[in-house]
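Worksheet: one structure, shown below.
The complex appears here minus one protein chain, its other protein chains still in place.
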Amino acid sequence: MKPLIKVVELKKWFPLRRGIIDALLGRKQLYVKAVDGVSFEINSREVFGLAGESGCGKTTTGRCILRLIEPTSGKVFFEEKDITSMSYGELKPLRKNMQIIFQDPYESLNPRMNIYDIIAEPLRVQGLVEDPDEEEEMVYRALEEVELTPPEEFFYRFPHELSGGQRQRVAIARAFILKPKFIVADEPVSMLDVSIRSEILKIMLRERERYGTAILFITHDLSLARHMCERIAIMYLGKIVEMGETEKVIQEPLHPYTQALIAAVPVPDPTYRRGKIPIKGEVPNPINLPPGCRFHPRCIYAKEICRKEEPKLVNVGGRLVACHLYSSK
Amino acid sequence: MPLLEVKNLKTYYYTLRGPVKAVDGVNFEVDVGEVVGLAGESGCGKTTTALSIIRLLPPPGKIVDGEILFEGKNILKLDEEEIRHIRWKKIAMIFQGAMNALNPVMRVGDQIAEAILAHEPNTDKREAWERAEKLLQLVGIDPSRAKDYPHEFSGGMKQRAMIAMALACNPKLLIADEPATALDVIVQAQVLDVMRSLKEKLGLSMILITHDLSIIAEMCDKVAIMYAGKIVEYADVYSIFKNPKHPYTEGLIGAFPSIKGPKKPFISIPGSPPNLLNPPSGCRFHPRCKYAMDKCRREEPELINIGGKHYVACHLVR
Partner (left out) sequence: MLRGRVRRFKRRYSRSIGEFLRTFLRNKFGIVGSSILIVFVLTAIFAPYIAPYDPTDVNSIGVAPPFSPPSWVKIFDNSIPKDKVFGLLGTDELGRDIFSQIIYGTRVSLLIGFAAAFISIFIGTIIGLVSGYYGGVIDEALMRITDILLIIPGLPLMIVLAAVLGSSIMNLIFVIGITSWPSIARIIRSQVLTVKEMKFVEVARAVGAGDGYIIFRHILPNVSPLIYVNAAINIANAILIEAGLSFLGLGDPNYISWGTMLFFADQYQALIKLAWWYVFPPGLCILLVVLSFIFIGHALDEILNPRLRLRR
């Protein structure tokens, strides 16, 4: 089966501002290599997790796929079409198939627009509905689907009148109203109260069932990823270090970084004693990346080769791991 | 004798619209060497409780009723001058978002030394600096980093520096408000490890405030679950997790998916936390409770002991 989304060697390097002195002295342009060669595929209707700590490049990857930021290099294919080389004009009709839900329920809604206009906007920009009554029906239904009822009550309210959870539901309604085939969900519940997270995620999954949408679920919370995602990719400093079926990756992590991450996650069970975390050192500076394997300064298994050569993703029993422990055999 | 006893604490914020009953009759104890967790979501009153204990309540907040006994003495009766002998020397606090509270133009070591000098003014400056270095070492930071500026520290290091600052005067009780939120999971684990080691090395007692039940499970001996300004369940940590009696506790535990063990259903609690200007009648949780009975709308349940120092405030439990 052909994948819905195919990302090939995606890179996004942010140049650091150089002063005149640096330019005159001919110092090299420095970059923050937020995403440095990331490749993966997402299948139709799949919930694919992209996990890692802050600064690993997961959010930037998500935004690059939708071309909200322009990638520095690499390609993204949507249904076999290369969307990275398209013009914005060609891209526009495809956009109705790829939407995004952001983390911050406060910032993702225009405070000066009422809820009706916020949800109707995608329809209007894409020119899908001419008749205002038809538009009203679609907005009505969208609000019903995210359980903001009665919908008329919400039409003319403004974002500041709603709670965080309600705003996120509006964001979900807006994302799904175009019936997209793919959605990037960037930490969709991390800023919400714990007791309502499950509700919001349930609504998201229900919409996904209804429209057959694939979701790229970006998160730093591995416990959540375990419950939401079928497959997962773990990122560290701009690269994917491990990728595979979520349950397997979490229960039997292969990459030393994944092992450290899983060991560090606290468990809501007082009888569980967390062991020492198999990691050393501090988080490195993203501007001055270590040579060879990026993780080697913190890796307890680091060998000579790890300092010199960057490991490639190899297939280990159905899983992809980028580590010399597995690739130099 | 318990180190700290909070009895019937009531703290209200007198706003223009009326009194917000942020803390409305809270009781708990902290024994020497114990870690007590105050758990609950935003707006439940846990931070206000902490600020009441250390008497740093911002206006228009006022402690309206209750007693706080520290080593047997009611500290609510002390005036500002006397409280200063307790604050930081006996009871210290790490505030929420503390790592952003470091002054960016002062060296970290100087800031810790400043805390020492502020509370023990007769200390020699060099001695204060040496103590600052030792404190950094205590929290796992190389003492030579004391001369660095905050921007040279990572997020986890800043948080640990704040812990060091809180320990500047060897307090007996440390109140930590969300010490590990906003940190990445590996760094979070390191900070929690440091806190646990402090408890063992220094015999420190702690009140740990957080919404994250996983952290509570890992760190605490006793737990008080707070909702809308009241404690709804209070017991040792094993009873809370293995035998939760209050519907809110059940709901809260269920809202935390676990990375270990079988996949449990991931649940949520419908509705949202109440407005504390006008809290619901009777049991404050009843609008969101799936077991709510008629009695719950009318009468507020009392916190009762159901055996073995496990307290629950719910009409379902008799």
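Order as written gives the chain letters A and B; numbering starts at 1 within each chain.
The criterion applied here is as follows: a residue touches a chain if its C-beta (ideal position, glycine included) is under 8 Å from a C-beta of that chain, and two chains touch if they have at least 3 such contacts.
Because the structure is predicted, anything quoted here is derived from the model rather than measured.
Engineer: Tell me the shown chains the invisible chain touches, ordered by label.
Structural biologist: A
Engineer: Could you tell which one of A:136, A:230, A:245 or A:310 touches the chain left off the display?
Structural biologist: Only one listed residue reaches the unshown chain, and that is A:136.
Engineer: Of the residues A:52, A:74 or A:122, I need the one that contacts the missing chain.
Structural biologist: Looking across A:52, A:74 or A:122, the contact with the absent chain belongs to A:122.
Engineer: Among A:26, A:111, A:281 or A:318, which residue is in touch with the absent chain?
Structural biologist: Touches the omitted chain: A:111.
Engineer: Residue-wise, where is subunit A in contact with the chain that is not depicted?
Structural biologist: Where subunit A meets the chain not shown: residues 63, 66, 68, 88, 91-93, 95-96, 98-100, 102, 104, 106-114, 116-117, 121-122, 125-126, 132-133, 136-137, 140, 152, 155-156, 158-160, 171, 174, 178.
Methods note: only the chains that are shown with their structure count from here on.
Engineer: Which of the residues in subunit A end up touching subunit B in this complex?
Structural biologist: My answer: residues 53-54, 163, 165, 193-202, 220, 222-224, 226-227, 250, 260-272, 274, 277, 279, 282-283.
Engineer: Write out the stretch or stretches of subunit B touching subunit A in their complex.
Structural biologist: 41-42, 154, 156-157, 184-190, 192, 211-218, 220, 237-238, 241, 251-261, 263, 266-270, 272-273
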